[in-house]
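Missing here: one protein chain of the complex. Every other protein chain is in place.
After this line comes chain A, so read on.
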Amino acid sequence: MSTQVFYFVATLSIIFSLLVIFAKNPIHSVLYLILTFFTFTVHYVLLNAQFLAVVNFIVYMGAIMVLFLFVLMLLNLNNETEPSKSPLIKIVGVIAGGCLVVTLIGSLKSASITSPLILKNPGLGLVENLGKELFGPFLLPFELSSLLLLAAMVGAVLLSKRDEVEA
């Protein structure tokens, strides 16, 4: 049952991620990306990582994608306003894409089917266990990364703030 659900949701993830790239309209791209993130949330639930699932739901689907949509709607990009690309850029794009394909094929060739990983503690993804791990053995890296985020936030506010004289 769980395996079938996994394959179904995984197929959906792949389809939606492909649609993100192939959609002509940037707003449609973002909407497909939201659906992709939703399928990721389902994956997390299947892995019994409920906290991660819900955080993915709130942060990625609920906040970051809203901001993406927000910016795109403000810009209101249309097919007509899109600048036409020169042939040079197209050639460079083809070469870069080809390189990516070669790399992917190379890495897939050496890949082999691994046996499924079995967690020693299947309840690791629950809030309580995750919290104990984060605030126990991983306290220092956790606090440091939060400091890093805070610094980035303050920096962003500082950059967007105009000088008092100018305003």
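By definition in this document, a contact is a pair of C-beta atoms (placed from the backbone, for glycine too) under 8 Å apart; a residue touches a chain by one contact, two chains touch by 3 or more; residues count from 1.
In this section, contacts and distances are computed from a predicted model.
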(message) Tell me the UniProt protein name of the chain this structure doesn't show, selecting from "Beta-ACP synthase", "ABC transporter permease", "Multiple sugar transport system ATP-binding protein" or "NADH-quinone oxidoreductase subunit H".
(response) "NADH-quinone oxidoreductase subunit H"
(message) To test your reading of the contact rule: which positions on chain A touch the chain that is missing from view?
(response) 27, 31, 34, 50-51, 54-55, 57-58, 61-63, 66-67, 69-70, 73-74, 76, 126-127
